[in-house]
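Just one protein chain is left out here, and the rest sit where they should.
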Amino acid sequence: MLDMTITLEQAQTITAAALQHGTEQGFNPLTVAVLDPGGAIVALARQDGSGFLRPDLAVGKASGVLALGMTNRAIAARAADSPEFFTSVANLAGGKILSVPGGVFVKDAAGALLGAVGVTGDASLNDEAAALAGIEAAGLVAVTGAE
Amino acid sequence: MLDMTITLEQAQTITAAALQHGTEQGFNPLTVAVLDPGGAIVALARQDGSGFLRPDLAVGKASGVLALGMTNRAIAARAADSPEFFTSVANLAGGKILSVPGGVFVKDAAGALLGAVGVTGDASLNDEAAALAGIEAAGLVAVTGAE
Amino acid sequence: MLDMTITLEQAQTITAAALQHGTEQGFNPLTVAVLDPGGAIVALARQDGSGFLRPDLAVGKASGVLALGMTNRAIAARAADSPEFFTSVANLAGGKILSVPGGVFVKDAAGALLGAVGVTGDASLNDEAAALAGIEAAGLVAVTGAE
Partner (left out) sequence: MLDMTITLEQAQTITAAALQHGTEQGFNPLTVAVLDPGGAIVALARQDGSGFLRPDLAVGKASGVLALGMTNRAIAARAADSPEFFTSVANLAGGKILSVPGGVFVKDAAGALLGAVGVTGDASLNDEAAALAGIEAAGLVAVTGAE
(Lines give C-alpha, C1' and ligand atoms only; values in the text may rest on other atoms or scores of the structure.)
Protein backbone atom coordinates (compact mmCIF):
# COMPACT_ATOMS: atom_id res chain seq x y z
CA MET A 1 0.00 0.00 0.00
CA LEU A 2 1.38 3.34 -1.03
CA ASP A 3 1.14 6.55 0.93
CA MET A 4 0.28 9.63 -1.09
CA THR A 5 0.42 13.30 -0.16
CA ILE A 6 -2.50 15.64 0.29
CA THR A 7 -2.63 18.46 -2.29
CA LEU A 8 -2.70 22.16 -1.45
CA GLU A 9 -6.17 22.36 -2.98
CA GLN A 10 -7.47 19.60 -0.73
CA ALA A 11 -5.76 21.16 2.28
CA GLN A 12 -7.32 24.57 1.64
CA THR A 13 -10.76 23.01 1.24
CA ILE A 14 -10.31 21.32 4.60
CA THR A 15 -9.08 24.50 6.26
CA ALA A 16 -11.93 26.64 4.95
CA ALA A 17 -14.65 24.15 5.86
CA ALA A 18 -13.23 23.51 9.34
CA LEU A 19 -13.19 27.23 10.11
CA GLN A 20 -16.67 27.67 8.69
CA HIS A 21 -17.92 24.89 10.95
CA GLY A 22 -16.42 26.63 13.97
CA THR A 23 -18.00 29.95 13.04
CA GLU A 24 -21.40 28.38 12.45
CA GLN A 25 -21.26 26.56 15.77
CA GLY A 26 -20.13 29.63 17.67
CA PHE A 27 -16.81 28.11 18.69
CA ASN A 28 -13.91 30.22 19.92
CA PRO A 29 -11.54 31.37 17.17
CA LEU A 30 -9.80 28.31 15.74
CA THR A 31 -6.47 27.51 14.14
CA VAL A 32 -6.33 24.69 11.59
CA ALA A 33 -3.20 23.01 10.23
CA VAL A 34 -3.05 20.41 7.46
CA LEU A 35 0.16 18.34 7.29
CA ASP A 36 1.54 15.90 4.74
CA PRO A 37 2.41 12.34 5.91
CA GLY A 38 5.94 13.48 6.80
CA GLY A 39 4.64 16.14 9.18
CA ALA A 40 5.32 19.26 7.09
CA ILE A 41 2.64 21.96 6.83
CA VAL A 42 0.67 22.14 3.59
CA ALA A 43 -1.85 24.77 4.73
CA LEU A 44 -2.48 26.64 7.96
CA ALA A 45 -5.06 29.27 8.89
CA ARG A 46 -5.54 31.08 12.19
CA GLN A 47 -8.76 32.98 12.82
CA ASP A 48 -8.61 36.51 14.18
CA GLY A 49 -8.32 36.34 17.96
CA SER A 50 -6.75 32.87 18.12
CA GLY A 51 -3.66 33.05 20.37
CA PHE A 52 -0.09 33.05 19.09
CA LEU A 53 0.80 29.52 20.22
CA ARG A 54 -2.21 28.05 18.42
CA PRO A 55 -0.31 27.32 15.20
CA ASP A 56 2.14 25.22 17.22
CA LEU A 57 -0.73 23.43 18.92
CA ALA A 58 -2.56 22.73 15.67
CA VAL A 59 0.65 21.43 14.10
CA GLY A 60 1.43 19.42 17.23
CA LYS A 61 -1.94 17.68 17.24
CA ALA A 62 -1.62 16.61 13.62
CA SER A 63 2.09 15.84 13.81
CA GLY A 64 1.75 13.59 16.82
CA VAL A 65 -0.64 11.14 15.22
CA LEU A 66 1.56 10.92 12.11
CA ALA A 67 4.76 10.59 14.13
CA LEU A 68 3.53 7.51 15.95
CA GLY A 69 0.98 6.17 13.48
CA MET A 70 -1.54 6.23 16.36
CA THR A 71 -4.78 8.16 16.85
CA ASN A 72 -5.10 10.73 19.66
CA ARG A 73 -7.20 8.24 21.57
CA ALA A 74 -4.65 5.45 21.18
CA ILE A 75 -1.95 7.88 22.32
CA ALA A 76 -4.09 8.86 25.32
CA ALA A 77 -4.62 5.19 26.24
CA ARG A 78 -0.89 4.51 25.91
CA ALA A 79 -0.08 7.58 28.02
CA ALA A 80 -2.50 6.43 30.73
CA ASP A 81 -0.80 3.01 30.85
CA SER A 82 2.70 4.40 30.65
CA PRO A 83 3.14 8.13 31.38
CA GLU A 84 6.88 7.78 30.89
CA PHE A 85 6.31 6.60 27.32
CA PHE A 86 4.40 9.80 26.57
CA THR A 87 7.05 11.94 28.24
CA SER A 88 9.83 10.27 26.26
CA VAL A 89 7.99 10.58 22.98
CA ALA A 90 7.15 14.22 23.63
CA ASN A 91 10.85 14.91 24.24
CA LEU A 92 11.90 13.17 21.05
CA ALA A 93 9.14 14.97 19.12
CA GLY A 94 10.16 18.40 20.40
CA GLY A 95 6.79 18.64 22.09
CA LYS A 96 4.93 18.11 18.84
CA ILE A 97 2.55 15.47 20.15
CA LEU A 98 -0.74 15.89 22.02
CA SER A 99 -2.99 13.24 23.50
CA VAL A 100 -6.25 15.25 23.37
CA PRO A 101 -8.69 15.00 20.44
CA GLY A 102 -8.29 17.33 17.49
CA GLY A 103 -5.57 15.60 15.50
CA VAL A 104 -7.21 13.52 12.76
CA PHE A 105 -5.75 11.27 10.05
CA VAL A 106 -6.80 11.97 6.47
CA LYS A 107 -7.05 9.04 4.08
CA ASP A 108 -8.39 8.60 0.60
CA ALA A 109 -11.24 6.24 -0.27
CA ALA A 110 -8.78 3.40 -0.85
CA GLY A 111 -7.29 3.80 2.62
CA ALA A 112 -4.01 5.46 1.61
CA LEU A 113 -2.65 7.93 4.15
CA LEU A 114 -2.65 11.48 2.77
CA GLY A 115 -1.77 13.45 5.92
CA ALA A 116 -3.41 14.77 9.07
CA VAL A 117 -5.43 17.74 10.28
CA GLY A 118 -4.96 19.50 13.61
CA VAL A 119 -7.51 21.93 15.06
CA THR A 120 -7.23 23.93 18.28
CA GLY A 121 -9.04 26.79 19.99
CA ASP A 122 -12.19 25.38 21.56
CA ALA A 123 -12.99 22.26 23.60
CA SER A 124 -11.09 19.29 22.16
CA LEU A 125 -14.18 17.50 20.89
CA ASN A 126 -15.32 20.70 19.18
CA ASP A 127 -11.89 21.05 17.62
CA GLU A 128 -12.22 17.50 16.36
CA ALA A 129 -15.71 18.15 15.01
CA ALA A 130 -14.34 21.06 12.99
CA ALA A 131 -11.59 18.82 11.60
CA LEU A 132 -14.16 16.24 10.59
CA ALA A 133 -16.30 18.86 8.85
CA GLY A 134 -13.24 19.97 6.90
CA ILE A 135 -12.21 16.49 5.84
CA GLU A 136 -15.76 15.65 4.79
CA ALA A 137 -15.95 18.79 2.67
CA ALA A 138 -12.88 17.60 0.77
CA GLY A 139 -14.49 14.22 0.10
CA LEU A 140 -11.81 12.42 2.11
CA VAL A 141 -11.87 9.94 4.98
CA ALA A 142 -11.19 10.93 8.61
CA VAL A 143 -9.76 8.57 11.24
CA THR A 144 -10.04 9.77 14.84
CA GLY A 145 -9.87 6.58 16.87
CA ALA A 146 -13.30 7.30 18.41
CA GLU A 147 -15.59 4.30 18.49
CA MET B 1 0.42 54.62 17.10
CA LEU B 2 -1.06 51.20 17.57
CA ASP B 3 0.26 48.17 15.85
CA MET B 4 -2.61 46.23 14.44
CA THR B 5 -2.67 42.66 13.31
CA ILE B 6 -3.24 41.45 9.81
CA THR B 7 -6.55 39.63 9.48
CA LEU B 8 -6.92 36.08 8.25
CA GLU B 9 -8.87 37.41 5.28
CA GLN B 10 -6.03 39.74 4.30
CA ALA B 11 -3.47 36.98 4.88
CA GLN B 12 -5.32 34.56 2.65
CA THR B 13 -5.66 37.17 -0.08
CA ILE B 14 -1.89 37.69 0.09
CA THR B 15 -1.18 33.98 0.03
CA ALA B 16 -3.44 33.28 -2.93
CA ALA B 17 -2.14 36.19 -5.00
CA ALA B 18 1.50 35.40 -4.24
CA LEU B 19 1.07 31.80 -5.37
CA GLN B 20 -0.84 32.91 -8.46
CA HIS B 21 2.01 35.25 -9.35
CA GLY B 22 4.50 32.42 -9.06
CA THR B 23 2.39 30.15 -11.22
CA GLU B 24 1.89 32.82 -13.90
CA GLN B 25 5.62 33.58 -13.96
CA GLY B 26 6.59 29.93 -14.15
CA PHE B 27 8.45 29.94 -10.84
CA ASN B 28 9.32 26.76 -8.98
CA PRO B 29 6.65 25.66 -6.48
CA LEU B 30 6.46 28.25 -3.69
CA THR B 31 5.61 28.33 -0.01
CA VAL B 32 4.11 31.52 1.43
CA ALA B 33 3.74 32.41 5.11
CA VAL B 34 1.98 35.45 6.55
CA LEU B 35 2.86 36.35 10.14
CA ASP B 36 1.40 38.82 12.61
CA PRO B 37 3.69 41.43 14.24
CA GLY B 38 4.49 38.96 17.05
CA GLY B 39 5.83 36.42 14.58
CA ALA B 40 2.99 33.88 14.78
CA ILE B 41 1.60 32.38 11.59
CA VAL B 42 -1.76 33.70 10.37
CA ALA B 43 -1.80 31.81 7.06
CA LEU B 44 0.56 29.44 5.28
CA ALA B 45 0.29 27.64 1.95
CA ARG B 46 2.78 25.26 0.33
CA GLN B 47 2.36 24.40 -3.35
CA ASP B 48 2.56 20.78 -4.43
CA GLY B 49 6.21 19.86 -4.94
CA SER B 50 7.66 22.46 -2.58
CA GLY B 51 10.14 20.74 -0.22
CA PHE B 52 9.36 19.91 3.40
CA LEU B 53 11.66 22.54 4.92
CA ARG B 54 10.03 25.34 2.91
CA PRO B 55 7.46 26.23 5.60
CA ASP B 56 10.34 26.84 8.02
CA LEU B 57 12.14 28.96 5.42
CA ALA B 58 9.05 31.04 4.62
CA VAL B 59 8.37 31.59 8.31
CA GLY B 60 12.05 32.34 8.91
CA LYS B 61 12.18 35.01 6.23
CA ALA B 62 9.14 36.82 7.60
CA SER B 63 10.04 36.25 11.24
CA GLY B 64 13.53 37.67 10.87
CA VAL B 65 12.45 41.08 9.64
CA LEU B 66 9.88 41.34 12.42
CA ALA B 67 12.28 40.06 15.06
CA LEU B 68 14.78 42.85 14.38
CA GLY B 69 12.54 45.49 12.84
CA MET B 70 14.95 45.53 9.90
CA THR B 71 14.40 44.69 6.25
CA ASN B 72 16.22 41.75 4.63
CA ARG B 73 18.50 44.22 2.93
CA ALA B 74 19.29 46.05 6.16
CA ILE B 75 19.99 42.68 7.78
CA ALA B 76 22.24 41.74 4.86
CA ALA B 77 24.13 45.03 5.14
CA ARG B 78 24.55 44.54 8.88
CA ALA B 79 25.68 40.95 8.33
CA ALA B 80 28.25 42.13 5.77
CA ASP B 81 29.60 44.69 8.25
CA SER B 82 29.52 42.31 11.17
CA PRO B 83 29.09 38.63 10.32
CA GLU B 84 29.24 37.70 14.00
CA PHE B 85 26.17 39.87 14.60
CA PHE B 86 24.21 37.80 12.12
CA THR B 87 25.51 34.55 13.60
CA SER B 88 24.57 35.59 17.13
CA VAL B 89 21.11 36.78 16.13
CA ALA B 90 20.48 33.65 14.10
CA ASN B 91 21.37 31.56 17.15
CA LEU B 92 19.07 33.55 19.42
CA ALA B 93 16.30 33.33 16.83
CA GLY B 94 16.61 29.56 16.55
CA GLY B 95 17.60 30.03 12.91
CA LYS B 96 14.45 31.98 12.11
CA ILE B 97 16.20 34.87 10.37
CA LEU B 98 17.44 35.09 6.79
CA SER B 99 19.37 37.82 5.05
CA VAL B 100 18.21 37.00 1.53
CA PRO B 101 15.21 38.79 -0.05
CA GLY B 102 11.75 37.30 0.30
CA GLY B 103 10.72 38.56 3.77
CA VAL B 104 8.60 41.68 3.39
CA PHE B 105 6.92 43.96 5.94
CA VAL B 106 3.19 44.58 5.53
CA LYS B 107 1.82 47.99 6.58
CA ASP B 108 -1.47 49.74 6.16
CA ALA B 109 -1.89 53.04 4.30
CA ALA B 110 -1.24 55.00 7.50
CA GLY B 111 2.06 53.20 8.06
CA ALA B 112 0.97 50.93 10.91
CA LEU B 113 2.74 47.57 10.97
CA LEU B 114 0.36 44.68 10.31
CA GLY B 115 2.82 41.81 9.92
CA ALA B 116 5.21 40.30 7.37
CA VAL B 117 5.17 37.91 4.44
CA GLY B 118 7.81 35.29 3.68
CA VAL B 119 8.10 33.52 0.34
CA THR B 120 10.54 30.77 -0.66
CA GLY B 121 11.06 28.30 -3.50
CA ASP B 122 12.60 30.20 -6.39
CA ALA B 123 15.41 32.77 -6.70
CA SER B 124 15.20 35.22 -3.80
CA LEU B 125 14.18 38.20 -5.96
CA ASN B 126 11.44 36.10 -7.54
CA ASP B 127 10.28 35.07 -4.09
CA GLU B 128 10.14 38.75 -3.15
CA ALA B 129 8.22 39.62 -6.31
CA ALA B 130 5.59 37.05 -5.38
CA ALA B 131 5.32 38.56 -1.89
CA LEU B 132 4.86 42.04 -3.41
CA ALA B 133 2.13 40.78 -5.74
CA GLY B 134 0.33 39.27 -2.77
CA ILE B 135 0.53 42.40 -0.63
CA GLU B 136 -0.63 44.58 -3.51
CA ALA B 137 -3.63 42.33 -4.10
CA ALA B 138 -4.66 42.92 -0.49
CA GLY B 139 -4.45 46.69 -0.95
CA LEU B 140 -1.67 46.96 1.61
CA VAL B 141 1.82 48.49 1.63
CA ALA B 142 5.00 46.42 1.24
CA VAL B 143 8.39 47.42 2.64
CA THR B 144 11.37 45.46 1.31
CA GLY B 145 14.27 47.82 1.91
CA ALA B 146 15.08 47.84 -1.82
CA GLU B 147 15.80 51.30 -3.17
CA MET C 1 38.36 -7.34 27.91
CA LEU C 2 37.77 -5.64 24.64
CA ASP C 3 34.42 -4.31 23.58
CA MET C 4 33.79 -5.35 20.03
CA THR C 5 31.35 -3.92 17.59
CA ILE C 6 28.44 -5.72 16.09
CA THR C 7 28.95 -6.33 12.38
CA LEU C 8 26.59 -5.13 9.67
CA GLU C 9 25.87 -8.75 8.82
CA GLN C 10 24.84 -9.51 12.40
CA ALA C 11 22.80 -6.32 12.59
CA GLN C 12 20.91 -7.12 9.41
CA THR C 13 20.20 -10.64 10.63
CA ILE C 14 18.76 -9.14 13.82
CA THR C 15 16.70 -6.59 11.93
CA ALA C 16 15.22 -9.13 9.52
CA ALA C 17 14.36 -11.65 12.22
CA ALA C 18 12.83 -9.04 14.52
CA LEU C 19 10.57 -7.77 11.75
CA GLN C 20 9.64 -11.31 10.77
CA HIS C 21 8.67 -12.04 14.37
CA GLY C 22 6.42 -8.98 14.40
CA THR C 23 4.77 -9.97 11.16
CA GLU C 24 4.21 -13.57 12.30
CA GLN C 25 2.72 -12.38 15.59
CA GLY C 26 0.46 -9.83 13.92
CA PHE C 27 2.09 -6.85 15.62
CA ASN C 28 1.65 -3.30 14.37
CA PRO C 29 4.30 -2.22 11.87
CA LEU C 30 7.66 -2.08 13.64
CA THR C 31 10.87 -0.11 13.37
CA VAL C 32 14.11 -1.80 14.44
CA ALA C 33 17.46 -0.11 15.07
CA VAL C 34 20.77 -1.83 15.83
CA LEU C 35 23.47 0.36 17.39
CA ASP C 36 27.14 -0.19 18.10
CA PRO C 37 28.46 0.30 21.67
CA GLY C 38 29.09 4.01 20.90
CA GLY C 39 25.43 4.56 20.06
CA ALA C 40 25.80 4.94 16.28
CA ILE C 41 23.38 3.15 13.97
CA VAL C 42 24.64 0.03 12.20
CA ALA C 43 21.30 -0.98 10.66
CA LEU C 44 17.77 0.37 10.75
CA ALA C 45 14.58 -0.82 9.08
CA ARG C 46 11.10 0.70 9.27
CA GLN C 47 8.15 -1.36 8.08
CA ASP C 48 5.59 0.24 5.78
CA GLY C 49 3.05 2.13 7.87
CA SER C 50 5.32 2.72 10.88
CA GLY C 51 5.13 6.44 11.81
CA PHE C 52 7.87 8.94 11.00
CA LEU C 53 9.12 9.36 14.59
CA ARG C 54 9.62 5.61 15.00
CA PRO C 55 13.27 5.64 13.88
CA ASP C 56 14.00 8.17 16.66
CA LEU C 57 12.17 5.99 19.18
CA ALA C 58 13.95 2.81 18.12
CA VAL C 59 17.30 4.56 18.28
CA GLY C 60 16.35 6.16 21.60
CA LYS C 61 15.48 2.84 23.20
CA ALA C 62 18.78 1.26 22.22
CA SER C 63 20.83 4.38 22.84
CA GLY C 64 19.53 4.87 26.35
CA VAL C 65 20.65 1.50 27.65
CA LEU C 66 24.10 1.97 26.12
CA ALA C 67 24.36 5.56 27.35
CA LEU C 68 23.92 4.57 30.97
CA GLY C 69 25.04 0.94 30.88
CA MET C 70 21.69 0.08 32.48
CA THR C 71 18.82 -2.04 31.18
CA ASN C 72 15.40 -0.47 30.50
CA ARG C 73 14.14 -2.04 33.70
CA ALA C 74 17.02 -0.70 35.76
CA ILE C 75 16.39 2.72 34.24
CA ALA C 76 12.69 2.41 35.06
CA ALA C 77 13.49 1.45 38.66
CA ARG C 78 15.89 4.39 38.98
CA ALA C 79 13.30 6.73 37.45
CA ALA C 80 10.69 5.51 39.93
CA ASP C 81 13.07 6.17 42.82
CA SER C 82 14.23 9.49 41.46
CA PRO C 83 12.14 10.98 38.67
CA GLU C 84 14.42 14.01 38.48
CA PHE C 85 17.31 11.69 37.64
CA PHE C 86 15.45 10.44 34.61
CA THR C 87 14.49 13.98 33.59
CA SER C 88 18.07 15.20 33.86
CA VAL C 89 19.49 12.26 31.97
CA ALA C 90 16.86 12.57 29.26
CA ASN C 91 17.79 16.23 28.82
CA LEU C 92 21.49 15.44 28.59
CA ALA C 93 20.75 12.64 26.13
CA GLY C 94 18.69 14.88 23.90
CA GLY C 95 15.70 12.67 24.64
CA LYS C 96 17.48 9.55 23.46
CA ILE C 97 16.63 7.45 26.50
CA LEU C 98 13.44 5.55 27.28
CA SER C 99 12.44 3.63 30.36
CA VAL C 100 9.96 1.30 28.64
CA PRO C 101 11.00 -2.17 27.42
CA GLY C 102 12.26 -2.59 23.87
CA GLY C 103 15.91 -1.56 24.20
CA VAL C 104 18.05 -4.68 24.60
CA PHE C 105 21.81 -5.17 25.05
CA VAL C 106 23.56 -7.51 22.61
CA LYS C 107 26.54 -9.51 23.88
CA ASP C 108 28.59 -12.35 22.50
CA ALA C 109 28.87 -15.75 24.18
CA ALA C 110 31.86 -14.55 26.22
CA GLY C 111 29.90 -11.61 27.60
CA ALA C 112 31.53 -8.87 25.53
CA LEU C 113 29.23 -5.98 24.69
CA LEU C 114 28.56 -5.73 20.95
CA GLY C 115 25.80 -3.12 20.89
CA ALA C 116 22.05 -2.77 21.49
CA VAL C 117 18.78 -3.25 19.66
CA GLY C 118 15.76 -0.95 19.88
CA VAL C 119 12.30 -1.93 18.67
CA THR C 120 9.15 0.21 18.63
CA GLY C 121 5.66 0.09 17.17
CA ASP C 122 3.58 -2.24 19.31
CA ALA C 123 3.17 -2.73 23.08
CA SER C 124 6.56 -2.45 24.76
CA LEU C 125 6.77 -6.10 25.73
CA ASN C 126 5.94 -7.11 22.17
CA ASP C 127 8.63 -4.75 20.93
CA GLU C 128 11.05 -6.44 23.29
CA ALA C 129 9.99 -9.91 22.15
CA ALA C 130 10.78 -8.93 18.57
CA ALA C 131 14.22 -7.70 19.65
CA LEU C 132 14.87 -11.01 21.42
CA ALA C 133 13.83 -12.99 18.36
CA GLY C 134 16.26 -10.96 16.30
CA ILE C 135 19.18 -11.39 18.65
CA GLU C 136 18.55 -15.12 18.96
CA ALA C 137 18.52 -15.48 15.17
CA ALA C 138 22.01 -13.96 15.08
CA GLY C 139 23.26 -16.47 17.66
CA LEU C 140 23.99 -13.70 20.15
CA VAL C 141 23.04 -13.05 23.77
CA ALA C 142 20.29 -10.60 24.80
CA VAL C 143 20.19 -8.76 28.12
CA THR C 144 16.89 -7.07 28.99
CA GLY C 145 17.00 -6.80 32.76
CA ALA C 146 13.82 -8.89 33.07
CA GLU C 147 14.05 -11.57 35.71
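Going by the order they are written in, the chains are A, B and C; count residues from 1 in each one.
Following the convention adopted for this analysis, a contact is a pair of C-beta atoms (placed from the backbone, for glycine too) under 8 Å apart; a residue touches a chain by one contact, two chains touch by 3 or more.
Only a predicted model underlies this, so the values are computations on that prediction, with no experimental measurement involved.
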item: Residue among C:43, C:75, C:89 or C:119 touching the omitted chain; value: C:43
item: Hidden partner chain, touching residue among B:79, B:112 or B:137; value: B:79
item: Missing-partner contacts on chain B, residue numbers; value: 28-29, 48-54, 56-57, 60, 76, 79, 86, 90, 95-100, 121, 124
item: Residues in chain A touching the chain absent from view; value: 2-5, 7, 36-40
item: On chain C, residues whose C-beta touches the chain left out of the figure; value: 5, 7-8, 11-12, 36, 38-48, 52-55
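Simple rule for what comes next: only the chains that are shown with their structure count from here on.
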item: Mean-CA-position distance for chain B and chain A (Å); value: 26
item: Chain B and chain C: spacing of chain centres that average the CA atoms, whole Å; value: 44
item: Between chain A and chain C, centroid-to-centroid distance (C-alpha), Å; value: 30
item: Two or more partner chains touched - positions in chain B; value: none
